[in-house]
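Of the protein chains in this complex, one is absent; all others appear in place.
Let's look at subunit A:
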């Protein structure tokens, strides 16, 4: 069918063949004598006479027709037609032949050295070839020939950014924006600010950009993610929601908005959003991690585990996924597996307190009390204000019948407990705290104070016998701890988009692998090594960085 479709119109009569668009090149030879009526003095065709036709085909990306037209034109004018060469060079660049395209643009420049456009294109090709210094010179030269317009300023900024001269790059971008506001410049400059680690400036710039172009989903998402990073959840959600109205399939926005919903417990809504993203980017580890944590929230543990395992398969060096896997296995009471996942997460991320807490819980259940204690100590050392660590440690000590130490830890726990409102601490933890304090006979005062502050009713007194209660809670604590620490893990994962906008983070990843190799060699033989050997790496707090793995 399709064959006849093409063949027929051509065959039917020869005339139609000639009139066909694609046949332009073949007509060359015959047409020569006909071009002009050559009487005694031929009328001279001007060399630009077919420029408009070349341009029209070029913008429609009909490169074959365009090339034959150009050849025709160059033959007719013996290579004097600047525009034909220019378009030929453009086509070559679009087809990826940058070196040859560069030569043609240079030829254009030789033909007409007054046209700044030729120089701009030469410079653009130099950028594409990675010769930023050469490009800089070219652009400056072009700016001398003509007006220093937006294009030149923006590209100068790009060059400076590549050459790591951030201040000059910033100045160029600003100049470009003052000449004409373009979305490309806005996003380039905001990336530059992030690279320079000035998120405040990036935010205010993006705010302006969003006002300028309120429907640009990319800008909306980047700004939303920056707000998210600043823990400005309300504004972030607003912006991401806006982005999603304009483009309901925007993967980054879906992931970020979904994570916010998860944070508020809207697991079903988040899941429906993730479904869209899963169709679009099925191989995103962060996405599967977030989906898994939705299932976790809905207590569908098996589904959660299989999603996490997929995420882990997609991104095996992401410690957050391993952390979540450890957490889930603890919930499933599969302590041996939990231990495996947590310890591999630790080799990737040896300075994360909650990971040690997880490990300690697993070890406790594996009857490795000594190692568990060391893990707790390490966790407390790394993150002395973490309530989950403290309460679990306290329960652990209490179960060991070391009430004195347990009392100390409990005191610390209450000391660090945030007062009132903003504390969305889960009640179970507080209950356990109360029971413990009753059993240990410590810190009643402290508790009472806290109680007042948080205005929470004390529900029941330690009616049960102390040991049994705490025994119960030890396991439930594990879950609870899971619940609690899922928060951070999640948050870090949904940030991926953030960090992708912050390429500066990338180089930080390598340490992970080195630490992991070291870990394998040195510290696994004995659990106790944890406490002694872990050098704490000085890295920014997890939130934004893990992200990188996503993209």
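Throughout what follows, a residue touches a chain if its C-beta (ideal position, glycine included) is under 8 Å from a C-beta of that chain, and two chains touch if they have at least 3 such contacts; residues count from 1.
Following the convention adopted for this analysis, contacts and distances are computed from a predicted model.
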Out of "Bardet-Biedl syndrome 1", "DNA-directed RNA polymerases I and III subunit RPAC2", "Vacuolar ATPase assembly protein VMA22" or "Alanine--glyoxylate aminotransferase 2, mitochondrial", what name does the UniProt record list for the absent chain?
"Bardet-Biedl syndrome 1"
Please pick, from A:173, A:186, A:237 or A:335, the residue that touches the omitted chain in the full complex.
A:335
What residue numbers in subunit A mark contact with the hidden partner chain?
1, 4-6, 8-9, 11-13, 15-16, 18-24, 27-28, 31, 34-35, 40-42, 44-53, 55-56, 58-61, 69, 72, 77-78, 80, 82, 111-115, 117, 150, 180, 182, 184, 212-213, 215-216, 248-249, 271-276, 278-280, 282, 291, 302-303, 306-307, 332-337, 339, 365-368, 524-525, 527
